[in-house]
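Every protein chain of the complex appears in place save one, which is left out.
So, subunit A:
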């Protein structure tokens, strides 16, 4: 599966980083960095958690 970030919508609340620290982090400027777009099956639950907690619905899984 693939994580898709709607960058203009992301405001850097950082809840996704807490839910999925292995998959994404906020950089020093507070911008979200996805470690990889394509994710393996093992990481799907973490990715789903990150999508779920984004308060502005800036992340989705396809």
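Rule of thumb we're sticking to: a contact is a pair of C-beta atoms (placed from the backbone, for glycine too) under 8 Å apart; a residue touches a chain by one contact, two chains touch by 3 or more; residues count from 1.
In this text, contacts and distances are computed from a predicted model.
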Should one name the undisplayed chain from "ABC transporter permease", "Oligopeptide transport ATP-binding protein OppF", "Cytochrome P450" or "Carbon monoxide dehydrogenase" using UniProt, the answer is "Cytochrome P450"
Subunit A positions in touch with the non-displayed chain are 8-9, 11-15, 19, 26, 29-31, 52-53, 55-57
